[in-house]
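What you see is the complex with one protein chain gone and the rest in place.
Coming up: subunit A.
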Amino acid sequence: MTLALPTTRDEDWRWSDLSALPALADAAANGGAVVPRWIGEGPRLLFVDGRYDEAASDPGPVTIGAIDAATDHPLGRLATGAGWTLSLDKDGFGGTIEIVHIAIGGANHVPARIMLAEDATASIVESYIGDGWANRLTRIDLARSARLMRAIRIDQASGFTSLRDEATLAGGASLVTTILGAGEGGTRIDAHIALDGSGAFAEHGGALLARDAQRHDAAIVVRHAAAEGTSRQLWRAVADDKATTSMAARVEVARDAQKTEGEQSLRGLMLKRTATVNLKPELEIFADDVKCAHGATVGELDKRALFYMESRGVTPDRAKALLTHAFIADALDRIGDAPAREAFLADADRWLEARA
(Lines give C-alpha, C1' and ligand atoms only; values in the text may rest on other atoms or scores of the structure.)
Protein backbone atom coordinates (compact mmCIF):
# COMPACT_ATOMS: atom_id res chain seq x y z
CA MET A 1 0.00 0.00 0.00
CA THR A 2 1.33 3.44 -0.81
CA LEU A 3 0.41 6.11 1.66
CA ALA A 4 0.10 9.74 0.62
CA LEU A 5 0.91 11.40 3.93
CA PRO A 6 1.26 15.10 4.70
CA THR A 7 4.71 16.41 5.55
CA THR A 8 5.93 18.97 8.06
CA ARG A 9 5.98 21.53 5.25
CA ASP A 10 2.21 21.45 5.47
CA GLU A 11 1.22 24.10 8.03
CA ASP A 12 -1.30 21.86 9.83
CA TRP A 13 1.26 19.08 10.18
CA ARG A 14 4.31 21.12 11.04
CA TRP A 15 4.89 19.37 14.37
CA SER A 16 3.85 15.90 13.22
CA ASP A 17 6.04 12.93 12.59
CA LEU A 18 4.19 10.39 10.48
CA SER A 19 7.36 8.73 9.26
CA ALA A 20 6.62 5.52 11.19
CA LEU A 21 3.24 4.99 9.54
CA PRO A 22 4.24 3.32 6.25
CA ALA A 23 6.28 0.70 8.12
CA LEU A 24 3.48 0.16 10.63
CA ALA A 25 0.97 -0.21 7.82
CA ASP A 26 3.10 -2.86 6.13
CA ALA A 27 3.92 -4.77 9.30
CA ALA A 28 2.21 -8.11 9.79
CA ALA A 29 -0.14 -8.57 12.72
CA ASN A 30 1.76 -10.12 15.59
CA GLY A 31 -1.28 -11.91 16.90
CA GLY A 32 -0.43 -11.12 20.49
CA ALA A 33 -3.30 -11.48 22.92
CA VAL A 34 -4.41 -8.27 24.60
CA VAL A 35 -7.20 -8.44 27.13
CA PRO A 36 -9.72 -5.63 26.97
CA ARG A 37 -10.26 -3.70 30.19
CA TRP A 38 -13.94 -2.83 30.55
CA ILE A 39 -15.04 -0.09 32.90
CA GLY A 40 -18.80 -0.56 33.23
CA GLU A 41 -21.47 -3.20 32.72
CA GLY A 42 -23.43 -1.51 29.92
CA PRO A 43 -23.38 -2.10 26.16
CA ARG A 44 -19.91 -2.85 24.87
CA LEU A 45 -18.21 -3.32 21.54
CA LEU A 46 -14.84 -4.90 20.89
CA PHE A 47 -12.87 -4.27 17.73
CA VAL A 48 -9.80 -6.42 17.21
CA ASP A 49 -7.52 -5.11 14.52
CA GLY A 50 -10.43 -3.09 13.18
CA ARG A 51 -12.79 -6.07 12.96
CA TYR A 52 -15.89 -6.26 15.10
CA ASP A 53 -15.71 -9.16 17.58
CA GLU A 54 -19.34 -10.17 17.87
CA ALA A 55 -18.77 -12.84 20.50
CA ALA A 56 -17.14 -10.43 22.92
CA SER A 57 -19.61 -7.60 22.31
CA ASP A 58 -23.03 -6.55 23.50
CA PRO A 59 -23.73 -3.68 21.09
CA GLY A 60 -26.94 -2.33 22.63
CA PRO A 61 -28.20 0.43 20.32
CA VAL A 62 -25.05 0.40 18.16
CA THR A 63 -25.24 -1.13 14.69
CA ILE A 64 -22.39 -2.46 12.57
CA GLY A 65 -22.21 -1.96 8.83
CA ALA A 66 -20.84 0.06 5.94
CA ILE A 67 -20.49 3.74 6.60
CA ASP A 68 -20.47 6.56 4.13
CA ALA A 69 -18.43 9.29 5.77
CA ALA A 70 -16.43 10.99 3.05
CA THR A 71 -13.72 13.40 4.16
CA ASP A 72 -10.75 15.19 2.65
CA HIS A 73 -8.67 14.64 5.73
CA PRO A 74 -5.47 12.84 4.73
CA LEU A 75 -5.71 10.24 7.51
CA GLY A 76 -9.46 10.22 8.05
CA ARG A 77 -10.14 9.35 4.41
CA LEU A 78 -8.28 6.05 4.85
CA ALA A 79 -11.04 4.88 7.20
CA THR A 80 -13.63 3.44 4.82
CA GLY A 81 -15.87 0.39 4.74
CA ALA A 82 -17.52 -1.23 7.73
CA GLY A 83 -17.72 0.53 11.06
CA TRP A 84 -20.16 1.27 13.84
CA THR A 85 -23.16 3.59 13.91
CA LEU A 86 -25.03 5.00 16.85
CA SER A 87 -28.32 6.60 15.95
CA LEU A 88 -30.51 7.63 18.86
CA ASP A 89 -33.69 9.58 19.32
CA LYS A 90 -34.97 11.30 22.39
CA ASP A 91 -36.19 8.19 24.15
CA GLY A 92 -33.24 6.06 23.12
CA PHE A 93 -30.62 4.47 25.32
CA GLY A 94 -29.24 7.03 27.75
CA GLY A 95 -26.37 5.20 29.47
CA THR A 96 -22.72 4.80 28.65
CA ILE A 97 -21.56 2.72 25.70
CA GLU A 98 -18.05 1.33 25.85
CA ILE A 99 -15.89 0.59 22.84
CA VAL A 100 -12.48 -1.05 23.03
CA HIS A 101 -10.14 -1.11 20.04
CA ILE A 102 -7.35 -3.64 20.20
CA ALA A 103 -4.64 -3.26 17.61
CA ILE A 104 -2.53 -6.34 17.00
CA GLY A 105 0.03 -4.93 14.59
CA GLY A 106 -0.36 -3.65 11.04
CA ALA A 107 -2.85 -0.93 10.25
CA ASN A 108 -6.57 -0.90 10.95
CA HIS A 109 -8.98 1.76 9.79
CA VAL A 110 -12.52 2.05 11.13
CA PRO A 111 -15.12 4.72 10.38
CA ALA A 112 -17.92 5.54 12.79
CA ARG A 113 -21.07 7.61 12.74
CA ILE A 114 -22.96 9.12 15.65
CA MET A 115 -26.34 10.72 15.03
CA LEU A 116 -28.36 12.08 17.91
CA ALA A 117 -31.88 13.32 17.22
CA GLU A 118 -33.47 16.26 19.02
CA ASP A 119 -32.99 16.10 22.78
CA ALA A 120 -31.25 12.71 22.60
CA THR A 121 -28.30 12.09 24.92
CA ALA A 122 -25.47 9.60 24.79
CA SER A 123 -22.21 8.86 26.52
CA ILE A 124 -19.43 6.91 24.82
CA VAL A 125 -16.15 5.73 26.30
CA GLU A 126 -13.48 4.46 23.92
CA SER A 127 -10.16 2.80 24.70
CA TYR A 128 -7.28 2.10 22.33
CA ILE A 129 -4.90 -0.66 23.39
CA GLY A 130 -2.41 -3.06 21.82
CA ASP A 131 0.09 -2.02 19.17
CA GLY A 132 0.12 -1.27 15.45
CA TRP A 133 -1.63 1.64 13.82
CA ALA A 134 -5.25 2.33 14.75
CA ASN A 135 -6.83 4.97 12.49
CA ARG A 136 -10.36 6.24 13.06
CA LEU A 137 -12.79 8.63 11.42
CA THR A 138 -15.81 9.59 13.50
CA ARG A 139 -18.61 11.64 11.97
CA ILE A 140 -20.92 13.22 14.56
CA ASP A 141 -24.22 15.00 13.94
CA LEU A 142 -26.10 16.42 16.87
CA ALA A 143 -29.62 17.72 16.30
CA ARG A 144 -31.24 20.45 18.39
CA SER A 145 -30.40 20.21 22.07
CA ALA A 146 -28.84 16.77 21.69
CA ARG A 147 -26.01 16.02 24.09
CA LEU A 148 -23.03 13.76 23.58
CA MET A 149 -20.21 13.09 25.99
CA ARG A 150 -17.18 11.25 24.74
CA ALA A 151 -14.20 10.07 26.72
CA ILE A 152 -11.28 8.55 24.85
CA ARG A 153 -8.19 6.96 26.31
CA ILE A 154 -5.24 6.15 24.14
CA ASP A 155 -3.24 3.49 25.86
CA GLN A 156 -1.45 1.51 23.17
CA ALA A 157 1.78 -0.20 24.22
CA SER A 158 3.40 0.91 20.95
CA GLY A 159 2.50 1.87 17.40
CA PHE A 160 0.32 4.83 16.50
CA THR A 161 -3.22 6.04 17.11
CA SER A 162 -4.76 8.62 14.80
CA LEU A 163 -8.25 9.94 15.42
CA ARG A 164 -10.20 12.27 13.19
CA ASP A 165 -13.52 13.68 14.42
CA GLU A 166 -15.87 15.72 12.27
CA ALA A 167 -18.83 17.08 14.17
CA THR A 168 -21.74 19.41 13.46
CA LEU A 169 -23.88 20.80 16.24
CA ALA A 170 -27.38 22.20 15.75
CA GLY A 171 -28.88 24.86 18.03
CA GLY A 172 -28.42 24.22 21.72
CA ALA A 173 -26.56 20.95 21.12
CA SER A 174 -23.65 20.03 23.34
CA LEU A 175 -20.54 17.99 22.64
CA VAL A 176 -17.94 17.31 25.29
CA THR A 177 -14.88 15.33 24.28
CA THR A 178 -12.12 14.44 26.74
CA ILE A 179 -9.01 12.60 25.68
CA LEU A 180 -6.27 10.99 27.73
CA GLY A 181 -3.06 9.94 26.04
CA ALA A 182 -1.18 7.75 28.51
CA GLY A 183 0.15 4.97 26.28
CA GLU A 184 3.57 4.38 24.79
CA GLY A 185 2.72 4.89 21.12
CA GLY A 186 2.53 7.96 18.92
CA THR A 187 -0.65 9.96 18.59
CA ARG A 188 -2.30 12.33 16.19
CA ILE A 189 -5.64 13.81 17.25
CA ASP A 190 -7.59 15.80 14.68
CA ALA A 191 -10.98 17.35 15.14
CA HIS A 192 -13.21 19.76 13.30
CA ILE A 193 -16.23 20.81 15.34
CA ALA A 194 -18.77 23.09 13.72
CA LEU A 195 -21.27 24.94 15.88
CA ASP A 196 -23.87 25.46 13.18
CA GLY A 197 -26.87 26.27 15.36
CA SER A 198 -27.17 29.13 17.79
CA GLY A 199 -26.42 28.52 21.42
CA ALA A 200 -24.41 25.34 20.78
CA PHE A 201 -21.75 24.25 23.23
CA ALA A 202 -18.53 22.40 22.52
CA GLU A 203 -15.75 21.40 24.78
CA HIS A 204 -12.69 19.57 23.54
CA GLY A 205 -9.62 18.82 25.55
CA GLY A 206 -7.70 16.44 27.68
CA ALA A 207 -4.24 15.48 28.82
CA LEU A 208 -1.45 14.09 26.68
CA LEU A 209 1.44 12.45 28.50
CA ALA A 210 4.60 11.56 26.61
CA ARG A 211 7.91 10.01 27.57
CA ASP A 212 10.92 8.37 25.91
CA ALA A 213 10.85 9.37 22.24
CA GLN A 214 7.07 9.52 22.04
CA ARG A 215 5.21 12.16 20.06
CA HIS A 216 1.68 13.35 20.75
CA ASP A 217 0.18 15.82 18.36
CA ALA A 218 -3.26 17.42 18.47
CA ALA A 219 -4.84 19.74 15.89
CA ILE A 220 -8.30 20.92 16.84
CA VAL A 221 -10.55 23.37 15.03
CA VAL A 222 -13.74 24.65 16.59
CA ARG A 223 -15.81 26.70 14.17
CA HIS A 224 -18.54 29.00 15.42
CA ALA A 225 -20.89 29.47 12.49
CA ALA A 226 -23.92 30.69 14.46
CA ALA A 227 -24.56 33.17 17.23
CA GLU A 228 -24.31 32.69 20.96
CA GLY A 229 -22.17 29.58 20.87
CA THR A 230 -19.73 28.68 23.58
CA SER A 231 -16.58 26.64 23.20
CA ARG A 232 -13.80 25.61 25.50
CA GLN A 233 -10.53 23.92 24.75
CA LEU A 234 -8.65 22.83 27.80
CA TRP A 235 -5.46 20.91 27.10
CA ARG A 236 -2.62 19.82 29.30
CA ALA A 237 0.61 18.59 27.73
CA VAL A 238 3.28 16.72 29.66
CA ALA A 239 6.61 15.81 28.07
CA ASP A 240 9.33 13.77 29.72
CA ASP A 241 12.64 12.38 28.40
CA LYS A 242 13.01 13.13 24.68
CA ALA A 243 9.29 13.26 24.04
CA THR A 244 7.42 15.93 22.10
CA THR A 245 3.87 17.01 22.82
CA SER A 246 2.28 19.47 20.40
CA MET A 247 -1.10 21.12 20.48
CA ALA A 248 -2.58 23.37 17.87
CA ALA A 249 -6.05 24.56 18.77
CA ARG A 250 -8.01 27.00 16.68
CA VAL A 251 -11.24 28.88 17.28
CA GLU A 252 -12.91 30.26 14.18
CA VAL A 253 -15.71 32.76 14.54
CA ALA A 254 -17.72 33.39 11.38
CA ARG A 255 -19.20 36.76 10.45
CA ASP A 256 -22.65 35.96 11.86
CA ALA A 257 -21.53 34.23 15.02
CA GLN A 258 -22.10 37.21 17.30
CA LYS A 259 -22.05 36.78 21.06
CA THR A 260 -19.67 33.86 20.75
CA GLU A 261 -17.64 32.95 23.78
CA GLY A 262 -14.46 31.08 23.05
CA GLU A 263 -11.87 30.03 25.52
CA GLN A 264 -8.61 28.22 25.04
CA SER A 265 -6.30 27.12 27.78
CA LEU A 266 -3.18 25.30 26.63
CA ARG A 267 -0.57 24.46 29.22
CA GLY A 268 2.62 22.53 28.78
CA LEU A 269 4.76 20.90 31.44
CA MET A 270 8.28 19.67 30.76
CA LEU A 271 9.74 17.11 33.09
CA LYS A 272 13.19 16.88 31.45
CA ARG A 273 15.36 19.33 29.62
CA THR A 274 15.46 17.12 26.54
CA ALA A 275 11.69 17.27 26.09
CA THR A 276 9.78 19.55 23.73
CA VAL A 277 6.39 21.21 24.06
CA ASN A 278 4.83 23.06 21.12
CA LEU A 279 1.67 25.09 21.48
CA LYS A 280 -0.37 27.09 19.00
CA PRO A 281 -3.57 28.64 20.38
CA GLU A 282 -5.04 30.26 17.31
CA LEU A 283 -7.98 32.65 16.93
CA GLU A 284 -9.64 33.56 13.65
CA ILE A 285 -12.38 36.08 14.24
CA PHE A 286 -14.76 37.75 11.82
CA ALA A 287 -17.51 38.91 14.19
CA ASP A 288 -17.16 41.98 16.37
CA ASP A 289 -19.32 41.17 19.36
CA VAL A 290 -17.45 38.20 20.72
CA LYS A 291 -15.45 37.31 23.75
CA CYS A 292 -12.51 35.14 22.86
CA ALA A 293 -9.49 34.61 24.99
CA HIS A 294 -6.66 32.19 25.02
CA GLY A 295 -3.94 31.47 27.44
CA ALA A 296 -0.85 29.38 26.91
CA THR A 297 1.96 28.64 29.30
CA VAL A 298 4.95 26.33 29.25
CA GLY A 299 7.21 25.61 32.16
CA GLU A 300 8.46 23.05 34.62
CA LEU A 301 7.18 22.03 38.04
CA ASP A 302 7.37 24.67 40.71
CA LYS A 303 10.65 24.09 42.53
CA ARG A 304 9.32 25.57 45.76
CA ALA A 305 6.33 23.24 45.77
CA LEU A 306 8.67 20.27 45.20
CA PHE A 307 10.95 21.45 47.98
CA TYR A 308 8.03 21.91 50.34
CA MET A 309 6.72 18.41 49.69
CA GLU A 310 10.16 16.90 50.11
CA SER A 311 10.56 18.73 53.40
CA ARG A 312 7.37 16.99 54.52
CA GLY A 313 8.88 13.60 53.80
CA VAL A 314 7.53 12.95 50.29
CA THR A 315 10.13 11.40 47.98
CA PRO A 316 11.18 13.57 45.03
CA ASP A 317 9.68 11.21 42.44
CA ARG A 318 6.43 10.97 44.36
CA ALA A 319 6.28 14.74 44.76
CA LYS A 320 6.79 15.10 41.03
CA ALA A 321 3.98 12.62 40.35
CA LEU A 322 1.58 14.37 42.73
CA LEU A 323 2.21 17.80 41.26
CA THR A 324 1.88 16.48 37.73
CA HIS A 325 -1.39 14.82 38.72
CA ALA A 326 -2.66 18.19 39.92
CA PHE A 327 -1.52 19.75 36.64
CA ILE A 328 -3.59 17.38 34.45
CA ALA A 329 -6.53 16.69 36.77
CA ASP A 330 -8.71 19.63 35.74
CA ALA A 331 -8.57 18.51 32.12
CA LEU A 332 -9.88 15.04 33.04
CA ASP A 333 -12.48 16.30 35.51
CA ARG A 334 -14.74 17.04 32.57
CA ILE A 335 -15.51 13.37 32.02
CA GLY A 336 -19.20 13.03 32.94
CA ASP A 337 -19.33 9.29 33.53
CA ALA A 338 -17.99 8.82 37.07
CA PRO A 339 -16.55 5.29 36.73
CA ALA A 340 -14.88 6.31 33.46
CA ARG A 341 -13.41 9.40 35.10
CA GLU A 342 -12.00 7.27 37.91
CA ALA A 343 -10.56 4.79 35.43
CA PHE A 344 -8.95 7.54 33.37
CA LEU A 345 -7.42 9.21 36.41
CA ALA A 346 -6.12 5.82 37.53
CA ASP A 347 -4.51 5.35 34.11
CA ALA A 348 -2.92 8.76 34.35
CA ASP A 349 -1.62 7.96 37.82
CA ARG A 350 -0.23 4.65 36.58
CA TRP A 351 1.70 6.62 33.98
CA LEU A 352 2.90 9.13 36.57
CA GLU A 353 3.80 6.50 39.17
CA ALA A 354 5.70 4.35 36.66
CA ARG A 355 8.85 6.20 37.64
CA ALA A 356 7.90 7.30 41.12
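We adopt the following convention: a contact is a pair of C-beta atoms (placed from the backbone, for glycine too) under 8 Å apart; a residue touches a chain by one contact, two chains touch by 3 or more; residues count from 1.
Here is the rule we go by: contacts and distances are computed from a predicted model.
Visitor: Name the absent chain by its UniProt protein name; which of "SSS family solute:Na+ symporter", "Putative FAD-linked oxidoreductase", "Fe-S cluster assembly protein SufB" or "Quinol dehydrogenase membrane component" is it?
Guide: Of the names offered in "SSS family solute:Na+ symporter", "Putative FAD-linked oxidoreductase", "Fe-S cluster assembly protein SufB" or "Quinol dehydrogenase membrane component", the one UniProt assigns to the missing chain is "Fe-S cluster assembly protein SufB".
Visitor: I'm checking contacts with the chain that's been left out. Which of A:D26, A:E300 or A:E353 qualifies?
Guide: Residue touching the chain left out of view: A:E300.
Visitor: Which residue from A:L86, A:L279 or A:L345 sits in contact with the chain not drawn here?
Guide: Among A:L86, A:L279 or A:L345, only A:L279 touches the chain that is not shown.
Visitor: So which bits of subunit A touch the chain we can't see?
Guide: These residues of subunit A touch the chain that is not shown: 11, 255, 258, 268, 270-300.
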